[in-house]
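First up is the structure itself, then whatever we jot down about it.
Just one protein chain is left out here, and the rest sit where they should.
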Amino acid sequence: MILVVKPDATPDQIDHILQRVEELGFKPHVSRGEQRTIIGVIGDERKPQAETFGAIVGVEQVLHVLKPFKLASREFQKHDSVVAVGKVKVGGGHLAMIAGPCAVESLEGLDRIAGHVKRAGANILRGGAFKPRTSPYAFQGMGEEGLKILRDVGDRHDMPVVTEVMDPRQVGLVEKWADMFQVGARNMQNFDLLKEIGQTRRPVLLKRGMSATVKDLLMSAEYVLAGGNANVVLCERGVRSFEDSTRNMLDLSAVPNVKGQSHLPIIVDPSHATGRPDLIPAMAKAAVAAGADGVHVEVHDCPEKALSDGPQALLPDQFNRLMTEVRKLASAVGAQID
Amino acid sequence: MILVVKPDATPDQIDHILQRVEELGFKPHVSRGEQRTIIGVIGDERKPQAETFGAIVGVEQVLHVLKPFKLASREFQKHDSVVAVGKVKVGGGHLAMIAGPCAVESLEGLDRIAGHVKRAGANILRGGAFKPRTSPYAFQGMGEEGLKILRDVGDRHDMPVVTEVMDPRQVGLVEKWADMFQVGARNMQNFDLLKEIGQTRRPVLLKRGMSATVKDLLMSAEYVLAGGNANVVLCERGVRSFEDSTRNMLDLSAVPNVKGQSHLPIIVDPSHATGRPDLIPAMAKAAVAAGADGVHVEVHDCPEKALSDGPQALLPDQFNRLMTEVRKLASAVGAQID
Amino acid sequence: MILVVKPDATPDQIDHILQRVEELGFKPHVSRGEQRTIIGVIGDERKPQAETFGAIVGVEQVLHVLKPFKLASREFQKHDSVVAVGKVKVGGGHLAMIAGPCAVESLEGLDRIAGHVKRAGANILRGGAFKPRTSPYAFQGMGEEGLKILRDVGDRHDMPVVTEVMDPRQVGLVEKWADMFQVGARNMQNFDLLKEIGQTRRPVLLKRGMSATVKDLLMSAEYVLAGGNANVVLCERGVRSFEDSTRNMLDLSAVPNVKGQSHLPIIVDPSHATGRPDLIPAMAKAAVAAGADGVHVEVHDCPEKALSDGPQALLPDQFNRLMTEVRKLASAVGAQID
Partner (left out) sequence: MILVVKPDATPDQIDHILQRVEELGFKPHVSRGEQRTIIGVIGDERKPQAETFGAIVGVEQVLHVLKPFKLASREFQKHDSVVAVGKVKVGGGHLAMIAGPCAVESLEGLDRIAGHVKRAGANILRGGAFKPRTSPYAFQGMGEEGLKILRDVGDRHDMPVVTEVMDPRQVGLVEKWADMFQVGARNMQNFDLLKEIGQTRRPVLLKRGMSATVKDLLMSAEYVLAGGNANVVLCERGVRSFEDSTRNMLDLSAVPNVKGQSHLPIIVDPSHATGRPDLIPAMAKAAVAAGADGVHVEVHDCPEKALSDGPQALLPDQFNRLMTEVRKLASAVGAQID
């Protein structure tokens, strides 16, 4: 951590800065330039006290040298983490192909869709039982009944299942029925929820918030890791931008960006990122070429009757064709779909 | 709601669209132009079923005519809502001047700061007991102990108190000790929390999410209103942008924008919006000139020892000067500070 | 085009709206719903007069049904355009592999780099002679001398050359020496420059502006096409966003997005998009997998002595490895590098 001193700071102010640095357990190292004096602060800049340096009179700027996360970092663990979701491995060259409807709507419907996606090559089944909807008047999900259906259909098709959890009070319930938690974009910084999940050992699919930087995403992962749960899979799903022809802007560069600084797997969700079935296949393929550890795609066999997000679902045939192309690309980049 | 039909849609597809429109309880009204056929859909476009029109084969675009919120709208209630926070009115020309430290840190510290802001003219005291921190290693707040201190200090200075609630499980506890809930930007779409607050009758200060549109903010308010709690005060606190010299970008136009379409009061938080004490006073004044129903400013008497967000706190003297200037502007725009 | 009428519009105001619609050469088609009256405006909504409808008293909203570009649209031309840059084809399955240094710095330097990229498989050579620099104190390019060097080196290595043009007064000069104009992100809406280029028949690589939507990009292409120059290749190069760990945010979904609505080729520039050599290869591969018609990569053999953008250049070896991987992916998606 480096403190840049204001050009008009008095010697007394500079002395006070040095004194505070030492009081807080750091070692200062002063360097006087032509235009500015700078103070190197030696010690662990992730200590909570470090935040206060910016508030000392005479400090113009605080420059950070280290990343604020530890357990999620490549420096902490050199090799890629591989997370086991049921019997499916994610990371380290193993791709998660997560597919299913936006929401669990009925046993029959989910069973039919699961059959389609399984045959096409998906290895994890998704379906929402608790739905975070912008409108209080929209379908909010089937709740526990939906969880049971999801479990049942996953078992029938021998697929592990992932489903969203929105409320710390639901963590125990979702853990009972699902193989993997999903934390949605709107809850990426719902810290109480992250802490609760950190207390379990169940894998979690942590989606990037709509205005979260890559660093923010890794800090949220750090919450789960710090709780003791190492089974975190990240998910890039697009961020808010001025481009109004897509639902969000997919930031694919987050994939190599995360991989450079963290050992955690990261997958991509082109469905929520684009909101457009005409763009989803190209973006799923691009994700695999970019090195993602999987993709997450919503599939429905009758989108016009879907209770949630029908307009962005792929049809089973479209998903089937996509899987054929994804397999070619996976092979070209040396990844495998178990 | 209007459906634009694809230029290559077949007559059968168009018939199917019309049939679905009627099945879902709406009335279609077809208009054939030179380039496109459009179908006016007559009926309440806020019905959940309306979402599915975009998924029908042959539909190119869905254009919305109405706003998706009801209870929060000016059409629902013409006159400005006035929310009572303890004995302080907010809205309808009455300004909330909310001030205090970021976090409750100790009884003595809060008492001292409360004395300062009260004398300067603040009418509501703030202080966080549960803190949403990006880092799991940062100070997370004093919890219940902090709530009690806040209540105690509020009573000593005869000021109602507002404090953040982050978890649905804390709603009852916070309701017991505070006069107003605060829902932070990160929780604006924590729908379970909003529903829980909707079940109380306690006022809530609902902050705009970092990537929320004005419409999203009003939809979150709708969650609380739909639960039966009409005491919602909105808060503009800046959104994420590419500008990297301020913490967020304050969108002051949200003030007249909200007022045009909603009866709810809206205040402005220049502290979190800018993160810079050198910009906070100008933005607080601009807020009042723009017609905001109040401002929310963090004040600390020793920012370099604050446990949270010290670098963005105003000193008591700076706050005092700001209040003098705000009073002049309030008077110029015909608003009053009770 | 559809006009939504305000709920409190008087019959006289509605009559006036209908009259203006007819005066301006359109045909109105009224539909009265439960909550709003809407007026379908039949006629070509791209006529300049159409803009004024939003200013008529009583009009609440104007909804557009058609895209505002014509010549650039798929409706105007169904098949993919193939643009010839010298002897190299771009589009329709032919990939442009554009590489070279940011700026032309010397004959020897450019010759050396051109040799590297040619051997690796690049088919078009890039190099800037006029440089748009944020700082007036930075290296501004070699000017005409640089153009001559670029031409000379291109000829030696039998590669067509592309270089930036920033000023309408330079169009003739650049046309004389280069095979393709480049219009940079900062000049995407420099309409006088676009008009001047539209008067030539030289191909142009038109880069997306840092805050341009896909529609804006296509409208800028329309300026060139409307001038009579059909040889436009678009380029996605990232847009401004809140993510601060990359130079810009690469919006790869622009590739299929453009291809769905336009016949023009579109390539991707991962160098400017990310600004980070550690991310460029993954993004170049993703671009090809997404269906881009080529990539544009900056290469330098001694980045620490480059006069411009050294920190984002790939080394010749890195570029060579990238080309090997790109060829595999091109083959997997059925594209070819001539």
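A, B and C are the chain letters, set down in written order, and residue numbers restart from 1 in every chain.
Everything that follows uses one rule, which is that a contact is a pair of C-beta atoms (placed from the backbone, for glycine too) under 8 Å apart; a residue touches a chain by one contact, two chains touch by 3 or more.
A quick note: this is a predicted structure, and the numbers were derived from the prediction, not measured.
Asker: Of B:Ile17, B:Leu206, B:Val288 or B:Ala313, which residue touches the hidden chain?
Answerer: Looking across B:Ile17, B:Leu206, B:Val288 or B:Ala313, the contact with the absent chain belongs to B:Val288.
Asker: Which candidate, A:Gln61, A:Ser106 or A:Thr324, sits in contact with the chain we can't see?
Answerer: A:Gln61
Asker: Out of C:Asp12, C:Glu34, C:Asp158 or C:Asp192, which is the one that touches the chain we can't see?
Answerer: The missing chain is touched by C:Asp192.
Asker: Considering the whole complex, not just the chains shown, which residues of chain B touch the missing one?
Answerer: 211, 213-215, 239, 241-246, 249-253, 255-257, 260, 273-274, 278-279, 282-283, 285-291, 325, 328-329, 331-333
Asker: For chain A, enumerate the residues touching the unshown chain of the complex.
Answerer: Residues of chain A in contact with the hidden chain: 2, 4, 7, 29, 31, 33-36, 38, 40, 42-44, 61, 63, 65-66, 75, 240-242, 244.
Asker: What does the interface between chain C and the hidden chain look like in terms of residue numbers?
Answerer: Per the touch rule, chain C residues meeting the hidden chain are 20, 46-48, 51-57, 62, 68, 132-139, 166-169, 186-187, 189-192, 195, 209-211, 216, 219, 222-223, 226-227, 239-240, 303-308, 310-311, 313.
In this text, only the chains that are shown with their structure count from here on.
Asker: Among all chains, whose Cα centre is located farthest from the one for chain B?
Answerer: Comparing chain centres, C lies farthest from chain B.
Asker: Take the average of all CA coordinates in chain A, do the same for chain C, and state the distance between these two points in whole angstrom.
Answerer: Distance between chain centres, rounded to whole Å: 31 Å.
Asker: Compute the distance, rounded to whole Å, between the mean C-alpha positions of chain A and chain B.
Answerer: It comes to 26 Å between the two C-alpha centres.
Asker: Pull out every residue in chain A that's touching 2 or more other chains.
Answerer: 211, 239, in rising order.
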